[in-house]
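Note that one protein chain of the assembly has been removed; the remaining protein chains are unaltered in position.
After this line comes chain A, so read on.
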Amino acid sequence: GGLFSTRARAQAEGLEPNDWEEITQYNNYYEFGTGKDDPARLAGQLTTSPWAIEIDGMVERPGTYDFEDILSEMTIEERIYRFRCVEAWSMVVPWNGFELADLLDMAGVQDGARYVAFETLLRPEEMPGVSRPVLEWPYVEGLRLDEARHPLTIMATGIYGRDIPNQNGAPIRLVVPWKYGFKSIKSIVRITLTDSEPPTSWNKANPREYGFYSNVNPNVDHPRWSQATEREIGGGLFSPRKPTLMFNGYEDEVAALYEGMDLSVNF
């Protein structure tokens, strides 16, 4: 519910959402190219309707769930979240969406399930970036089931009350605000419940640099740059860096998920 959703909380934390242009013109979506402006230029041709998500694996009701049918069952609410990229820049995004837990309940999670695997659409004729082997396609991500069921974890379908633009992961994407942005997988076509840790794209590409958890952590540097500070998008040429917060500022809510774990090993 609305516990985490209110504008009041965002205001209390001093979160000032980035504007529409900043959020929609500076994107990482390598299926459309590796430049920050490639997705905004090239994602327009992506067909996002009709859309369906295959939900399979360890669920009671496996099958193909039509996007519109899912929406009709869900209550869309606004969540103003910090968004911290592993590249050490950040934004504040006013997402619209619903809790992933509600979607998981729709399919019914079986008892032995412990992880959730996600897959992005792979449609080479509409995705010019996938002709290059920057990553292994399709893009895949994963969460532990308790992370996936956490009330902060949402499936986003909009920004600023408008349909989510293609370059931001239309028509439906994951948002896990305490993890680096690449965990928040875009344009999801498949969700699989499993009992073992699923492979994730950046971890497969470079396990030394990208761990399965990828929680925002100012104390664990990326091998090639510091994660201690970040630059807020929109501050211009003289934008000062600001300190990165543990779990991206959501420590009170999520630290318990990782109790007893060495976060520099499980990075």
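Keep this in mind: a contact is a pair of C-beta atoms (placed from the backbone, for glycine too) under 8 Å apart; a residue touches a chain by one contact, two chains touch by 3 or more; residues count from 1.
Rule of thumb we're sticking to: contacts and distances are computed from a predicted model.
The UniProt record for the undisplayed chain lists the protein name "Protein-methionine-sulfoxide reductase heme-binding subunit MsrQ", from the options "ATP synthase subunit c", "LacI family transcriptional regulator", "Protein-methionine-sulfoxide reductase heme-binding subunit MsrQ" or "ABC transporter permease".
When the omitted chain is restored, the residue from A:D37, A:E60 or A:D195 that touches it is A:D37.
Among the residues A:R7, A:R132 or A:R162, only A:R132 touches the chain that is left out of the figure.
Contact with the chain not shown here comes from a single listed residue; of A:G112, A:G161, A:G236 or A:G260, that residue is A:G236. Along chain A, the points of touch with the absent chain fall at residues 21-22, 25-26, 30, 34, 36-37, 87, 89, 132-135, 205-206, 221, 223-226, 231, 233-234, 236-241.
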